[in-house]
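Below you'll find the structure, written out as structure tokens, and then a few comments.
Removed: one protein chain of the complex. Kept in place: all other protein chains.
Up next is chain A:
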Amino acid sequence: MSTEPTTGASTGTATATAADTAAAPRTLAVTDMALVVLIGATGSGKSTFAARHFTPTEVISSDFCRGLVSDDENDHSATNDAFDVLHYIAGKRLAAGRRTVVDATSVQQESRRRLVNLAREHDVLPIAIVLDVPERVCAERNAARPDRAALPRHVIQRHQRELRRSLRGLEREGFRKVHILRGTAEIEAAVVVPERTYNDKRDLTGPFDIIGDVHGCAAELEALLAELGYVDGRHPEGRTAVFVGDLVDRGPDSPGVLRRVMGMVEAGTALCVSGNHENKFGRHLKGRRVQLSHGLAETVEQFAAEDARDPAFRGRVAAFIEGLVSHYVLDGGRLVVCHAGLPEKYHGRTSGRVRSHALYGDTTGETDEFGLPVRYPWAEDYRGKAAVVYGHTPVPVASWVNNTLCLDTGAVFGGKLTALRWPEREIVDVPAERVWYEPVRPLVAQAPGGREGRPLDLDDVAGRRIVETSRMGRLAVREQNAAAALEVMSRFAIDPRLLCYLPPTMAPCATSTEEGYLEHPAEAFAAYRSAGVDLVVCEEKHMGSRAVALVCRDEEAASRRFGVSGGVSGGAGAGVTGALHTRTGRPFFDDPAVTEQVLARLRAAATAAGLWERLDTDWLLLDGELLPWSLKAAGLLRTQYAAVGAAAGAAFPPALAALEAAAARGKGDVGALLARQRERAADARAFTDAYRRYCWTTDGLDGVRFAPFQVLAVRGRNLAAELGQDQQLALVDAMVGADTSGLLRTTGRLVVDTADEASVAAGTTWWLELTAGGGEGMVVKPLAAQPREAGGGLVQPGLKCRGREYLRIIYGPEYTRPEHLARLRQRALSHKRSLALREYALGLEALDRVAAEEPLWRVHEAVFAVLALESEPVDPRL
């Protein structure tokens, strides 16, 4: 009875006899997550018993259900329907993890079979309580009840016969506990004692140190325990170690590992769940025939040697393994530890299925390229409240996925032995001393994402998708948008491992009614004031091309964190220290060597500014603008902007000359037309002047400038979410100030208090000066990090106010004419605003995931969604 799963039912009480009735009252252990089946003839006192020992809602009686469906508790023609209802209700209760007592005669095996199956379906223990009462007593009780007085005696006799036939087979039927109460005295005196399942250790609150698959790596285990602060198996602060199983096989000293762990478990300083390797070794120890594969042969050999030293050890190990539970629910239900992972519906449950899942995980039935079973990625679907910490599947890096963490970092394969400090959620690991066992499958799949579990899958991105974000909940991506993004992402984007973020779109300020203006800062300040944001910062827009730079401290850091060095095909990947990409994930420069030159300059500036140490990181993700605009937009300039200027420049002089000549002739009135054409010619010249400001000639990197405005993320931190804009600009300024290459360009800014009229006026003046010279304009951002509205909603992370002249490039040369402005003021902004917020939430989500070193598919999912949303139909001029 010491172990939960070993040999089925607890039979102790079943052998009690009626002769014992004189002894102390019977105590009936009833597990809190169980289906209790009362068994007894009609009139045996089941309902009375149930009412005495269980709460009214725990008990479902067949009589009651008969009444529900037929208005008559004794209408036996309604029995089938009544039991449908009974099973339905019981199923719902069990699914919710509530103890349930079925009050029906249940004297027939068939009716009990359905209940046992119901318990199994919901992975709870079926428990039988038999009320064995003499036929005479039953008859008397029925006679006393008017509704049952007419019950023929032979019914009770049949029940009694069936009950007797059943008694011995109840355990075989699957009941895990069988309590048989004989005679009214024993029934009267019985006491129900609640009992927790073996896996329920919610009362233990740790703190814990959960340790991954050891596989006989005794030296690494000792090193890790020392690192965690254990002295001879005991932690001075009373922490408890929890082993996720697979202590044995493959490694050099499985007996040593067992000795240490068993000692700690016996001393109460550790818990241990069973791994599949313990299970198989246990069967071997019991003399079953098992194949000595997957490293069991090593263990068997080591134990042969061990027998000489300590002959009793083998037996102790067998008992220890016999007693291992499949999983533990710990710390008030906040933590679940098991070997191979467990979906929420199995937490705290007990069944063969739960045990199998806990030990072996879920497999799809397929095998992979190495002949190993393909595991179903249960963690990707996991949405449970409890953190699940497990092992079983070797991964190169332990990383959280949906509140689950795999700690098997392949110590025996030369990886690391990893532990998690709980509740600190701190990872502690020690490297393997050597490769103790050659893996069948290389630990790292070569494809992007393989390092952190599995390569990217089409289901991560394609089709209609929902992406969970911590800031805006579930965000939908439409199928056609995902299809377009798939095309661009697959054909043109950089290596997804280096693509950590795509910048969200930004909404313009509300349309201005100021004469001659479509956009004006007054609207931006007013918008933030009404959202309750006082302090904002105005940041100059550079009119370059948006660029995201991933800068690693060195090639090794790029390889370690992003896994990109040493590519196999074509030598690509060698020398890669980061990426520089556009807002759709395309590389800025065709030549990787040029990208590396830019990265080298950024790196030098970060080093000189001491950012690596200040931010405790070996990589930086920067958001900024790359100038000039003409560098990236050359095609667009040729075919659209400059072309319009060229056509206008060629057409107007002769047209104006002809009109002037016609006017001079004085025949026919062309005066108004001439005046209009002169204005149009002037507008066209202003247009040409507008785009020219953002163009200059570059040669290699000569003339190329990068204006960073944000450090998006570094190791372990999402700085975009964490830091206010003043802190962001301070970081960026440090880099710009330390740059000696001339690449970096500072971003002009001004802090404005939207509640202070003078400050607002100063902001407006600043913008007017900025844009009078043709500047693109500015972005107004809340100064504080991640401000929210009073109602809790996200505030627009920024509003752009674009300059009057600049907007000619967007709205056409003549947009400033009053009739055009009047029409353009009808522009609809709501979709753009919604899109900006959704992309902002997705962008921050991607940064959260990158900072937390989540698997690539999790990062990529969010990044891809931003790209997909960029293809939503929104007025492109906004």
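The working rule: contacts are C-beta pairs under 8 Å (C-beta built on N, C-alpha and C of every residue); 3 or more make two chains touch, one makes a residue touch a chain; residues count from 1.
Definition applied: contacts and distances are computed from a predicted model.
Missing chain, UniProt protein name, picked from "ABC transporter ATP-binding protein", "Ion-translocating oxidoreductase complex subunit D", "Small RNA 2'-O-methyltransferase" or "Glutamyl-tRNA(Gln) amidotransferase subunit A": "Small RNA 2'-O-methyltransferase". Annotation: of A:M489, A:L611 or A:V780, A:M489 touches the absent chain (contact as defined above).
When the missing chain is restored to the complex, the residue among A:T27, A:Q480, A:T513 or A:T765 that touches it is A:Q480. Of the candidate positions A:R234, A:R529 or A:R586, contact with the unshown chain belongs to A:R586. Touching the missing chain, out of A:A144, A:A267, A:V435 or A:A650, is residue A:A650. The chain not displayed touches chain A at residues 246, 276-277, 280, 291, 293-294, 340, 360-361, 363, 366-373, 392-393, 440, 445-448, 450, 454-462, 480-481, 483-492, 494-496, 505, 545, 564, 567-573, 576, 582-584, 586, 629-630, 632-633, 635-655, 657-659, 661-662, 665, 667-670, 673, 676-677, 680, 684, 687-688, 692, 695, 697, 809-815, 820, 823, 867, 870-877.
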